[in-house]
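Note sheet for the following structure.
Heads up, one of the protein chains got dropped from this complex, but the rest are sitting where they should.
Chains: A and B, in written order; residue numbering restarts at 1 for each.
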Amino acid sequence: MSMRTQILSLSTAALLCASVATAQNARPVAFTNARIHTVSGEAIENGTLIVRSGKIEAVGDDVTIPAGAKVIDASGKTIMPGLVSAWSRAGLNAPRQRGNTPTRGGRRFRGQARSSSGGGRTANKAATKVIDGLYIRQPVFYDLLEVGVTSLALNPSGGGFPGLGAVLNPAGKTRSDLTQDDEAFVQIGMQRNATAKKLLKDTFEKAKKVVEEREKPPTPPKKEEPKKEAAKKEEAKPAEKKPAEKPEEKKPEGKEPPKPDGKKPPQKEGDPKQDPKKPAAKPASKPKPKDPNLEVLADLLQGKRRAIVQIDSAADLLHWRHAVGDDVKFPRMIAVQRHDTRSGTMDMVVDHLKKWECAVLLPASLSTKPSSSYLINPAKSLHDAGVEIGFAIGESAGSVRTIFYNLMQLVRAGLPADIAIKAVTHVPAKALGIDKRTGTIEAGKDADMLIFDGDPLSSTGKLEQVWLRGKRVEKK
Amino acid sequence: MMTFHSSLAALTAGSLLTSLALAQEPEIQEPAAKPAPKAAEEPAAAAAPKAPKPFQTWRPRRPETEADYAVAKWGPRGLPSPGYAFYAAKILPVTAPPIINGVVITKNGVIEAIGKASELTVPTGYEKVDCGDAVICPGFVEVHCHIASPSFDLNDTVHPTNPEFRTLDLISMEHDQIRVARAGGVSTALYIPGSGSNMGGFGTLTKTWGNSPEEALVRFPGSLKIAQAGNPERGSGDLGSGMMGMSEGIRMTLLDGKVYWDQMLAFEAGEGPKPEFDPTLELISGLFRHEYPLSVHTQIYQVVLQTLQELRLELGLWTCVVHGTFDGYRLSEDLLMAGVPVSGGPRAYHFDRATGKFNGVLANYALGGKMGWREPVLGLGRDGVGVNTDSPVVAQEQLQLQAAMGVRLGWPHEWALRGLTINNAVFFGIEHRVGSLEVGKDADLGIWNGDPIDPRNHVKTMVINGTICYRRDPNRPDW
Partner (left out) sequence: MSLAKTHTRTNHTTMRTSTLFVLSLALLSALDLPAQGRGRRGRRFGPPPQQAPAPEPPKEEKKKEPKEHLAIVGGDVYIGTGQRLTGATVLIADDKIEKVGHNLELPEGTEVIDAKGKCVSPGFVIVEGSGMGTGFSGPYKDTVNPFDPSIKQGLAAGITSFLVGSTSSRGRVGGSNAVIKTHYGDIDGMVLVENSVYGVSVPLQISQKQQLKDQIKQCRDYLKAVEEYPAKKAKDAKAKEPKPPKGADAVLKVLQGKAKLWVSMGGGGMGMFRSMMGGGSSASDLDKIREALDVSRMFGRGVVIQKPMSAWMIPDEIANTGSSVIWSPRTRAAPDPKDPDHTGSNLAQAAILDKAGVAVAVTCPSGRFGGSGVGTGGILGQDLNTPHIDAAYAVRGGLKNRKALRTITLDAAKMIGVGDRIGSLEAGKDADILILDGDPLHYGTFVTTAVVNGKVVYEKGKEALFKHIER
């Protein structure tokens, strides 16, 4: 054939494939005779699920299969929503081990757990984004997707306010594809020491002040406010003062930056006398530069953001209350990295947890009564008391694979099965703010789901297919 | 003496196995649902209760009288001492019921008479000592002592096993610690080498007072000190620090002695030549003659089992366990059946990590019970358990406190008094001399101001070999 004909046939073939592909995308898929854990409601024993264009179109036991749908007989199979990991550092620059790395300068206290926020000093860096530390080309994301993780959090490490966490799409290959939401939640880490407690207390107080400022009715601008104005102008002139207003550092508000000429700020009314000052006629509407970290936290206190608060033990929870108090409320989930029998497992403070009215993310394991091998089930204790529980599912494919075994153990130890499933799907999705889109099997949500041969919570259940956004995930 | 860390490591291994066993059937413990089993409880209704068997130390080849001992050397008896009649409100002979308002009459180192003051006549010339409101009991017998000498080289570890060593020449009566031991009510002590090596050497049974060490001697050898694990792995010799390597040294050395003994027996029966004299093998052969026992520093279940199987059952030696701590008490029934007594100490408790309980070691050895086994086991009973200090790990004068702590955790009070006196004497074969207040035995008396097990009470007067060797000054008491 001639060159021209070759090109023509090749392009035709390509076009055909493309159209076939598109047609396939548009072509709905119907799963029939499946057992479906919707999580939003009761499990459906013999149900039908329609997936189209990446979304769940319909689910129920009495659903009409649209024309042209590819019908898959799923008898003997169980369909559940894809796993949502709300605690993960997979993909971060230097992945840290959960809970075992001592903080710099942190001492191992006899009788106490090591401070477990994973590294870095406590600081208020609430506005930094963890996504900036992401290494995109890592096999771990696809590994996780293969074992069923359809939405993945990225948690910053450190105590205090280490930054804004992100939600990732594990199938993404580029940064923009990976990043679902680069400001999904505010990460807060509790540590049981004086510096951390002071930081938390002071920072929340400052954030409260910012909220008060915001909620104040706007005052008409006054001309005769030289004191305030002059102070504002001092701050507004970067050339005059030492560089002190970096966004990452927390700066106590209202403090005068050191002046080059060492004079005190003007106390009397009228035009300021110092030379570097501009005349008072300048528009007073130039606002004080805001501390972005405090702005983030003010948003949080106003309910515009959500937080994941790492509190590892009952003792840490009591210290949080001691430092911050019960009336600092904001949308949050508590994340517990491991059961700490020396500092108290969370079932010991279940009354406080009830008052917080938030979900608690627990390790998916049993624990023991202190100083003995008697097994206890903190997840069940919390659930029985009315606390919503979630489970951390792990940061590596290996640990995620065992999550179903762990859930099975927990169910055998008394946790209801539907709660166990909910704890690894809907509850973490809510904490990450993606529950409108995923986490349950409901019409209108993304088709992120797992298809098991058998019961996921039995030892013979086997994960056969993982679907992400309506597309089956191919094994590598 | 023992190491914390190695024992702890072995203990952790044992506990891990236990907890894994428990974990295979996860029992979710509801708080306050079922009461924990008591140590003294009757066995479960399903298992038929076992008939308790009285304990007897296994020592079949025991020589008849002191003169029949071929190897061991006995100390003098009947050394001159004045005649005394000690009157007290209460006398505890230990092997007989208590005597109210009694008198003990002694002379020349032995007890001549004991009974109610109203019924006995005191011979003329005897000094009457009115102890008033006192309690007289036998002097305590300590079987794990490292302080009878002021020297501090008890852990010579020249070889992996050191049967050539003996403590006989190290004993002194003049130093501070033994003086205070007397004031603490201890009259007899088995002074043994440390457990730095698997076989430390031969220990000496001695009184804690005498005009000279020779006069104070009760018997040499008192025992052969063996340490199976828990210290020797700190590194003696080049046999390696595992339990197999350590056992080899013990076993081979003892077997050498057994060969020597077989040859000696054959010679005595006229069936073979006399073996060439070897002082060390001579001493080891005495073990096989059952003239003196092994003092085995052994603890935790695994190693106590090893002691039982290797030393007592396989080699057929008269064996005493002198620590038995941690969870060794789980073998109480096996030890009972084999006739291996336990003198427990210095740790009075074992914290069981599986259940979170403080287990009384002495109580559990004595009473048996459901020690983590499926079925309850028998205990060593009244006669099979003694107590010691492993001085200076616990100061020698605090032997009384060791018994008190045993009682605190469940050891019956009457058994504890025996555990301080006659039991220890029986375990080491000197009960014909000491351990109880009986006519003909040594006049070793502790004259106390009350219950001899309560640490608030003290010795007012101490009598050893019929001599008053300590009178307490309340303003400057020795102890």
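As a convention for this text, a contact is a pair of C-beta atoms (placed from the backbone, for glycine too) under 8 Å apart; a residue touches a chain by one contact, two chains touch by 3 or more.
Since this is a predicted model, take the numbers as computed values, not measurements.
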For the unseen chain, which displayed partners does it touch in the full complex?
A, B
Options A:R342, A:K355 or A:R412, residue touching the unrepresented chain
A:R342
Which residue among B:G328, B:G410, B:G446 or B:G466 touches the omitted chain?
B:G410
Kindly state which of the options B:E66, B:E248 or B:D454 is in contact with the chain not pictured.
B:D454
Would you mind spotting which of B:V94, B:V180, B:L380 or B:M462 touches the chain that isn't drawn?
B:V180
For a quick check of understanding: of B:H290, B:K357, B:R382 or B:H432, which residue touches the chain that isn't displayed?
B:K357
Of the residues listed, A:S313, A:S381 or A:Q465, which one is in contact with the missing chain?
A:S313
Contact set of chain B toward the excluded chain (per top definition):
4, 8, 31-32, 35-40, 147, 150, 152, 175-177, 180, 346-349, 351, 355-358, 360, 392-395, 398, 401-402, 404-405, 407-410, 453-458, 474-477, 479
Touching the missing chain, which residues of chain A?
107, 109-112, 192-194, 197, 313-315, 318-319, 322-323, 341-344, 348, 369-372
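The rule is short, and it goes like this: only the chains that are shown with their structure count from here on.
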Measure off the straight-line distance from the CA centroid of chain A to the CA centroid of chain B, and report it in whole Å.
65
Looking at the complex, which residues from chain B come into contact with chain A?
18-19, 22-23, 26-29, 351, 353-356
For the complex, which residues does chain A have touching chain B?
366, 369-377, 409, 412-414
